[in-house]
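Every protein chain except one is present and positioned as in the full complex.
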Amino acid sequence: MNNADLLLLAIAIPALTPFLLAACGKQPNLRDTVSVLASIATFAAVLPLLLAVIDGARPAISLIEVMPGLVLGFEIEPLGMLFATVASGLWIPTALYSIGYMRGAHEKKQTRFAICFAIAIASAIGIAFSGNLFTLFIFYEVLTISTYPLVAHKETPEAKKGARTYLAILMTTSILFLLVALIWTWNIAGTTEFRAGGILDGRLDPVYAPFLLALFAFGIGKAALMPFHRWLPAAMVAPTPVSALLHAVAVVKAGVFTMLKVGTYIFGVGFLGKTGASDWLVWLAAASILIASIVALTKDDLKARLAYSTVSQLSYITLGMALAVQMGVIGGAMHIVTHAMGKIALFMCAGAIYVAAHKTKISQLDGLGRKMPVTFACFTIAALSIIGLPPFAGAWSKWYLMIAAADANQLIIIGVLMVSSLLNVAYLLPIPARAFFLKPKEDKAHGDAAASRIEEAPLLCLLPICFAALGCIVLFFTIGGLYEYLLSIPIRPESLP
Amino acid sequence: MPEYLTPALAYVAAALLVPFVPKGALRGLYLAIVPLAGILIFWGLTPGTYNAFNVMGMQIGLMRVDALSQLFGLAFSVAAILAALYAWHLRDTIQQIATLLYAGSAMGAVFAADLITLFVFWEGTAIASVFLIWARRTEGSFAAGMRYLIVQIGSGVILIAGIVLLYRETGSIAFTAMELGSPATWTILAAIGIKCAFPFLHNWMHDAYPSATVTGTVVLSIFTTKLAIYALLRGFPGTELLIYIGIAMALFPIVFALLENDLRRVLTYSLNSQLGFMVVGAGIGTPLAINGAAAHAVASIFYQGLLFMSVGAILFRTGTARATALGGLYRTMPLTMIFCLVGAASISALPLTSGFVSKSMILSAGGYEKMFPVWIALLAASIGAILHTGLRLPYLAFFGSDGGLRPKEAPGGMLAAMGLTAALCIAIGVMPAAFYALLPNDVPYEPYTFSHTIVQLQLVAFVALAFALAVKRGLLPKAERGIVLDTDWIYRRLLSAILGSIGRLIAGLWKGAGRMIASSLNWGAGIVYHLHGPRGPFARTWPTGAMVMVVAFLLGMTLVVTYI
Amino acid sequence: MMSLIEANLPALQVVLPLVAAPLCALLGRGDRSWAFACLVTFVTFAVSVALFAETYAGTIISYRMGGWEIPLGIEYRVDRLNAFVLLIISGSAALVLPYARRIVAAEIPAERQPLFYTAFLLCITGLLGITITGDAFNIFVFLEISSLATYALVASGSWVNKRALTAAYNYLIMGTVGATFFVIGVGMLYMITGTLNLADLAVRIVEHGDSSTLRMGFVFILIGIGLKLAMFPLHLWLPNAYAYAPSAVTAFLAATATKAAVYVMLRFMFTVFGFDYEFQADTLRMVVLPLAVIAMFAASIVAIFQDNLKRMLAYSSIAQIGYILLGLTFLTETGLTASIVHLFNHAVTKAALFMVAGCFVLSAGTCSISKLGGIGRDMPWTTAAFVVGGLSLIGLPLTVGFISKWYLVLAALELGWWPVALMIMASSLLAIIYVWRVIEAAYLQPAPEGVVRKEAPLSMLIPTWIFIGLSIWFGINAMLTSTAAGRAASALIDSSHILWKE
Partner (left out) sequence: MTGSPETQSKSMPGSILLGIDTARGGRIVTWCLLLICAGLAAAGFTGHLHGYFEIEELPAFYGWFGFLVAIGLGIAAKIIGIFLKRKEDYYGAGSTNLEEHPASDLGMEASDA
């Protein structure tokens, strides 16, 4: 089996899984086994591809020519491979977690849930492997549509409202801006292929470059750049596994991944740097980082706080791209991985808290750490990773983003990153601190004995959480390999100013 | 293949195993033995950098062994053992783990040969230590812990920013002496300055330390600030600016220490003032001054620790550290009183105590360099230290007006820890030569000259006399319930008031804007609905005649356009 | 025999349904007439396919009716453009008729059904005739044939709802006004040139030069055809006609009637008038362009507030016609490609959607959105078809709607018409709203109590899904449609004399 076949397989497995799931929708055990097996099979197909890409292979395949010159095709390059690995790799723990969560929380329509989930993963991998912007756009939209039922899953009025906001913002931005940007790119470059060094250099008048970039930056609504970030908190009405994988990993990372792709392979880092087209984006991303953090501070709902934290963290990656230096791309790409690991753990913890204790507000968590020590220990680890503290993975990506800011001579941005870390501390760490160290308000009458009985979430929820938390630590020590790998992202250094 | 066995690793590994060691004597022993094992790892190694390897093009060195790092490593280890003894009674696993992680991080930072490793452990001390504050498990300590954490992590992120800049500037991340001048080094100095409690960056200490648990405060007092002193000695020896900072730092806390009612807070101010001496030493930068600063740091770990331990013992038995509630405790806690007095003597630099042999080096270094203002200021600071910690603190706690409390003597573990620490303070004072042999620079120094001894005795005695008279005549501030404003007012009151009002303003504007947008949207939607809704002109079924009129109108208009 | 058929294909295309229509009326019982009509449309479709295949390479078939010489006799002229339109019309007919049996049986009394199918065939005849003929007056004749048949078809909706009669009456008035305007315009052209053959007209108009009569004729033809293709604000007849006509009729009309009119518009604008004079382009850009943009928005917004699914889709059609006209006013090859490809894409999509509405009417007895709650569970396939069609209407990738929007925006960007490009996109956002209202109702709203709804019969589902399949297939592989449209567009551009063309 050659690499091109593997590539198709990696997309086909999750894309075909829904049919299997639908077929065995009546038997929950079989259905859940299928979705776990599918996640493992997908990862098994992605892994050899990763090894091949590390060895320098660039598998490509074109499926069909949709319109003259516009091909639906895939080509793997390091960045996409990374995203695919993250999305498919984290699908396995999430699949396990979903089972624990959905059963623990007695959710309805679990088959529909599993089906849409698989489609979403398939489209995320499709985005990762897209050989051109056109293909990427197609999968981008599929991802939006396939996650809509997941967001609306509970079918309550709030769920419907949240899903409506979700769809409205993602659709509006992608159609109003991204599609226009895509067509504009096609119009001036005659291609939408991803090429090292970009396709716009020499074709696009630098005067228009900031505008095209703006269309992209706002069009990629999934990157949740302010002011188009509202969908992310709105999507928090979804069941937690959805928030965990999709809104901490697949969907939002698809957004920032696209952002990185556009910066690296459409504009080209050199072109952006030369023309200063992304200068404004640096400041917008910085503002987005800070404002979202401040908003997060004011949220008492755990998932809402995590959502705003995600908004803030995503802008790090956008910032990395906008800085238009190699280290920015590397830092951004690294942040995709490290943030994914940390945020998925945080969301899973939020879900575990809901399943085990039915708590959703931070102010209700006092003393819960005694009952759920493992969950909150993992929460602490993941939070520290998100803040960017050693020895947790997040420290490295922040390091490279800071290096990028230094390379781009943006000392103020270094300051922004510093302040943001402190804001992260302020909104993340009180959560476990309260849980561990404060006494529950309502329980004061009862003795400590009742409060300290261990009542963790089901094991299927707990194990993935531990896995993700452990990942945050392991990644810190093994980051060297990732860095070497990211150096292979072609940015055509000769095009740099 | 790099090796990773460092004291820090040993501590971290040991910390992870703590929950599996049964609570009680076994765990107490375990906690005391870990630092001992740590000493074995680095003691006796020939100077050099061990466990070095390359990460992403950066040269990492986990263990640099030289006289300075070994001195601090040893002091931290011994202090960790004493702290473990002091906390023998403790049954709180979280605090025990945090203590080990905290000590381990401090050790790791001391042995770091590069700035990245330093940063890692720098943040490690911040995170691990906050648990000692939170472990008090009250709303107040939760908030104080958050403030402390933000400041400490703030120091860490400023450090990393400095490292980034330095790395981009010089291409190296080695942790060596730096010159102030570039943004990079200024940033790094600021980071160290926070941990070192430079004036205006100091308040985290006075806010957080008294908010920790009984044992937590003792542990906290050992590591963080001394680590910062170590970093200054390593990174910025001989930086003139430090002299002025150090002087200010030695002087200003005196007033606060004299005003404070909370004895633990008195001790933090006194600690702050002592740190000023060390900063001055680092700033002078001569071999003697460096030796003095290092020696004073080590000595102060112990005597300051001893003082914190004795106040902690009082708190442990009486439930309060407020001077107003205490007094007359000599009756029932004589041992604690004696140990406290040893500590007080040490900080007063009474001959035959550790303070005498270390502090005099810094004063001498200033004297040799003929820095009169420095010397006189430090002398005044010494007088302050004798006054507020050497005399006022034991007086208020153990003598003074009888508070009526008759607590039991401190538990055995505490007494043992205090006794050993007191013995150590005296041993250093009695045998300075052995102590000096550990110092980084090979500079001969003899503390016990006749004149030296006699003037120091004069100083202490006259200050004591002044204290006695002042107490009688009411020339000292009375101990009374209340707090003293410090720079934390800026962020606890001023900033929160400003931010609060800005927040309210923004929230108001936001709400107003939201309402306005919503109402204008509603209005717009109303118009749209009016026009396009099922009964609107765009959607209504028009009478046939009207339809034809529209057609005619359009025809006319088009004709006009065509003919123009 | 074969060669005889081959030689007379253009004539057969029209004559076959024309002759079949009265026969159908004679067949009596419903099912028999239905089967016959089906057969006829299949054959007609086969003829169209043959014509399309013949002209795809670029051949132009010129067929002289009765052997009379041009320009005296009537010429049937098939080139890439109208072969494409013929294909759309006959193809839609061939799919709608099989679909029609069950729904017609439910909506129209059995004894009236033969007449219904007769009218249907006549309508097909008219539409095909409009498209195939190369003679201006002949166009008028066929226009009347198709219109009269359509009035009858719309009026036959009165067995269900009496308002169909007023709708048909209004349609009659407006259609007649339109046809009259058209024939006045043609008359004026005849005054100047003395010919009715389109190709001949094109040559003679150039020879004749600019005159006020020419301008007058231009305007009358523009408005006349505009009425027929429901150009905003001449669309007023359409919503009720579509809403109250029998469901099968709506599906067919939505796919074809306006499309044939658009074809006539294209033919007249580019081939006959040819943009020899600036006033033509100016009129298009100053009148049609703003109207098209207004249509895109105004009609879409109206659609948002509609409760009747068929009416909603009707307003959506008006908006979509806005796109087609917009592409035309760009007067560039890409713009025309967009218009032509959207002719096809919209036909496919809208036919499918109206068919879904018909399925709802049959099973649920209503197509009021507020009463369709939870129908996604009861009629999964039908509702799924609606979802896909709706996505195509929005213009999401992998559907034909995306292809149209791609070309349309590309055309706007090529000209540097930024605001227009953004407005095209903004109006498709409105489509999201009206489509999503239905989807949300169908899947997330609880079903009304005590309602039993069964999945639509296969005879209706299969044609629906063929249309849906087409709209996906040509969304994924748009080479055929976009190449065909592109070639037709370039042929049109070549036949015109756009002044500012380099």
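By letter and in written order, the chains are A, B and C; residue numbering begins at 1 in each of them.
By our rule, a residue touches a chain if its C-beta (ideal position, glycine included) is under 8 Å from a C-beta of that chain, and two chains touch if they have at least 3 such contacts.
All of these numbers come straight from a predicted model, not from anything done at the bench.
The chain not shown here is in contact, across the full complex, with B.
One of B:W43, B:F200 or B:F462 touches the chain omitted from the figure, and that residue is B:F462.
Remark: the omitted chain is touched by one listed residue; of B:Y11, B:F316, B:F356 or B:F538 this is B:F316. Summarising the interface, subunit B meets the missing chain with residues 89, 135-144, 210-211, 213-214, 254-256, 258-259, 262, 315-321, 327-328, 330-335, 337, 364, 366-368, 370, 372, 375-376, 379-380, 383-384, 386-387, 399-402, 406-409, 411, 450-451, 454-472, 475-477, 480-486, 492-493.
The rule is simple: only the chains that are shown with their structure count from here on.
Look at where the CA atoms of subunit A average out and do the same for subunit C: the two points lie 45 Å apart.
Between the CA-based centres of subunit A and subunit B the separation comes to 37 Å, rounded to the whole angstrom. Of all residues in subunit A, none touches 2 or more other chains. The touching residues of subunit C, when paired with subunit A in their complex, are 391, 394-398, 403, 405-406, 409-410, 413-414, 421-422, 425-426, 428-429, 432, 436, 440, 443-444, 475-479, 482-483, 486.
Those residues of subunit B that touch subunit A in the shared complex are 55-56, 94, 119-120, 123-124, 127, 134-137, 139, 141-142, 145-146, 149-150, 153-154, 156-158, 160-161, 164-165, 167-168, 183. Only residues 166, 169-170, 173-174, 177-178, 181, 212, 215-216, 218-220, 222-223, 226-227, 233-234, 236-237, 239-240, 279, 282-283, 286-287, 298-299, 301-302, 304-307, 315 of subunit C touch subunit B when the two sit together in their complex.
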